[in-house]
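All protein chains but one are shown at their positions in the complex.
Labels run A, B and C following the written order; every chain starts at residue 1.
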Amino acid sequence: MRVSVQGERFELGLEAEAFAQANTSAGAIVTFTGIVRQADQGGLVAMEIEHYPGMTRKALTEIAQTALERWSLGDALVIHRYGRLAPGELIMMVATAARHRKDAFEAAEYLMDYLKSRAPFWKKEVLADGAENWVASKAEDEDALSRW
Amino acid sequence: MRVSVQGERFELGLEAEAFAQANTSAGAIVTFTGIVRQADQGGLVAMEIEHYPGMTRKALTEIAQTALERWSLGDALVIHRYGRLAPGELIMMVATAARHRKDAFEAAEYLMDYLKSRAPFWKKEVLADGAENWVASKAEDEDALSRW
Amino acid sequence: MEVLYFAWVRERIGVPREWVETSATTVAALVEELRAREDRYAAAFADLSALRVALDQELSDFDASLDGVREVAFFPPMTGG
Partner (left out) sequence: MEVLYFAWVRERIGVPREWVETSATTVAALVEELRAREDRYAAAFADLSALRVALDQELSDFDASLDGVREVAFFPPMTGG
């Protein structure tokens, strides 16, 4: 299991390939990658991601550890960036390795649902006209936790 | 959308990176990768994958096209190999790109469920003692289709 | 018409494809004709619930008409992915 909270960019290709190479006995690998996309109304200049340094790594590790045990995963990976990101940059990724596809998929969705609402990150959109908006949490993200 | 039915190996890293680069406006990317894993009792020498050349590409394209429309995907990728594969080799992968994670996950699971039971591939395990076993379809794989 | 076999159906019948002269109008009738031919066909078609059929490369069923069909394929349930 690896958890990384980092300011630096990462590449999906390199991370996914390394994860797959380390888990050839798994059978099924799922990855999820989040990308800063252009805001609906256009004009997004950057996404600023704030986090709680003392807590972030601990929270992510707990979430990943729970997933590992609950779905008998062979391995799990969580990478999450903080700082100022431009549209098109990768925000985060998770990867899961399991014997069967159902476990790999469910564990990846669990990781994402918990990362969304239980890991101490906060996103702020910076628009071309200078406006800055804190991204509001969604009721549906909180609701998503109830299925686990 | 790209569908590839191929004998040649492929690399998860290269495919995932290219897919992500082509879909930076998506927000969410999910990949699933299937790997030939060692059989439960050990002794797996190879997995032989037979397919129906005239039908395979058409079936995969139909499945991917349905996923694209049903989940408003930005893009989808399906790669499936045939021929003789050694343990540890990648069998297949799918990738989906969507605005939101729920669509990307659901579409990837849909693709996998249909690939399992509706794409004309048949797997045979070749064991060290020379035994050859056609992999039996699982009732749970057929059942999985009913949720869509 | 062209008849194709895959996986253990192919292994039991011993050929991957063959030309079959038939006046059968449905898949089920074609299966009956083949079963009556030789033991290897009878063995391959012993349990239709374990078989699937495609007509001109589209999944179909055993009640389907062969009218206009050029290619019939028989195989076990698929195990892709």
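Simple rule for what comes next: a residue touches a chain if its C-beta (ideal position, glycine included) is under 8 Å from a C-beta of that chain, and two chains touch if they have at least 3 such contacts.
All of these numbers come straight from a predicted model, not from anything done at the bench.
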Displayed partners of the chain not shown (whole complex): A
Chain not shown: contacting residue from A:V36, A:M92 or A:V126: A:M92
Hidden partner chain, touching residue among A:A28, A:A46, A:M112 or A:V126: A:M112
Interface with the unshown chain - residue positions in subunit A: 34, 50, 52, 54-55, 58-59, 80, 91-92, 112, 115-124, 134-137, 142
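The rule we apply is simple: only the chains that are shown with their structure count from here on.
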Two chains sharing the most C-beta contacts: A-B
Inter-chain centre distance, subunit A versus subunit B - centres from mean C-alpha coordinates, in Å: 23
Numbers and ranges of subunit A residues touching at least 2 other chains: 101
Junction residues of subunit C, two or more chains touched: 81
